[in-house]
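Omission of a single protein chain aside, the complex is shown with its protein chains in their original locations.
Entry: chain A
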Amino acid sequence: MAASYWSSSQRLRWLMPANVALPGHERDLTRVSWADRTKLTLHYTNVIQSVAKRMMLRQRVVASAMTYFQRFYANNAYCETDPYPIACACLYLAAKVEETPHHLRTFVNEMRELLRHPLSARDGTDGKSTTANAARFPYTSADIAELEIYLLEEMDFYMILQHPYDLLTRLCAELQLPQSVLQTAWFVTNDSFRTDACLRYPPHVIALAALYLTCALQPPEAQAPASSAGTSMGTVTEATGGNPILGPGSALPNAGAPVTITERVKDWFAGLSTPLTEIAEVAQRLLAFYHVWDSFHETEDVSAILARLRTPEANAPPTAGPSTST
């Protein structure tokens, strides 16, 4: 993180209070539950991630694109817009801002390719109508170019972002943590951009929360002998169960060394001047998000949620009943 975070537009213009509802989210939440909206966000950020992967863009670009996406949908609602072209514009703009520009038509083509199949056909249950397929991304370069301007306006033309990655890398080096910890914490940080944490907390808090979650849930000692067991987040949430914010390594076996890595990290966290409550809040948000992700079946869920979201409120289908919160 750069030294100038405190005077940056990211903090002064685009840092939202942690517990104030965002207008865009509010309008969606009258139609679908928080969990369902989270699943949609997960789907759209997946699209960003996949296109970025196909184009071999850096993670930093992905993080910026997802933050732009979150910024846009702070004041706009999924139910009023089509998020696919917005996602495309976010990625296109982020690539330019992070100085790795690509042609706009490349993004459009990749989006079209990715969204060629209807959602429900991906698992082979519904393979009908290839004509309807194109309809998921019927946009041209000119449309995205126009959207780019709207996106910029929505962000009040503030584009420069600081991300947690640099700090995370430096912290892991300073604490002499094994590579596997950095790896996992890095993945957790990636996931944080799929939540609104990037709008509500400074990057250093997110880096610390990612590091904290990693050390608490997959203690470095336990990881080393197992030679970095899979970093599937599903297992993480299972392992935590009730209260994950007890403190790092609260119930961990000592690996034998006089001062274990966990002990050292615990002391280090205790000595931080960053408020631990903020770190804990981010960790809670991430855990809640992973909990939703666990029960996410992209192919079936998204079309069902979208159907509910796009139907006028008055005649909402009965299926919407149980999950719609008010």
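Basically, a residue touches a chain if its C-beta (ideal position, glycine included) is under 8 Å from a C-beta of that chain, and two chains touch if they have at least 3 such contacts; residues count from 1.
Criterion: contacts and distances are computed from a predicted model.
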{"item": "Listed names \"Ribonuclease P/MRP protein subunit POP5\", \"Vacuolar fusion protein MON1 homolog\", \"[RNA-polymerase]-subunit kinase\" or \"Glutamate--cysteine ligase\", with the criterion being the UniProt name of the chain not displayed", "value": "\"[RNA-polymerase]-subunit kinase\""}
{"item": "Residue of A:44, A:68, A:92 or A:137 touching the missing chain in the full complex", "value": "A:92"}
{"item": "Contact residue for the chain not shown (choose from A:58, A:136, A:264 or A:291)", "value": "A:58"}
{"item": "Touching the absent chain when the full complex is considered, from A:141, A:183 or A:284", "value": "A:141"}
{"item": "Candidates A:52, A:87, A:104 or A:265 - the one touching the absent chain", "value": "A:104"}
{"item": "Residues of chain A in contact with the chain not shown", "value": "1-4, 7-9, 58, 60, 76, 80-81, 92-93, 96-101, 103-105, 141, 144-146, 148-150, 152-154, 157-160, 162-163, 165-166, 169"}
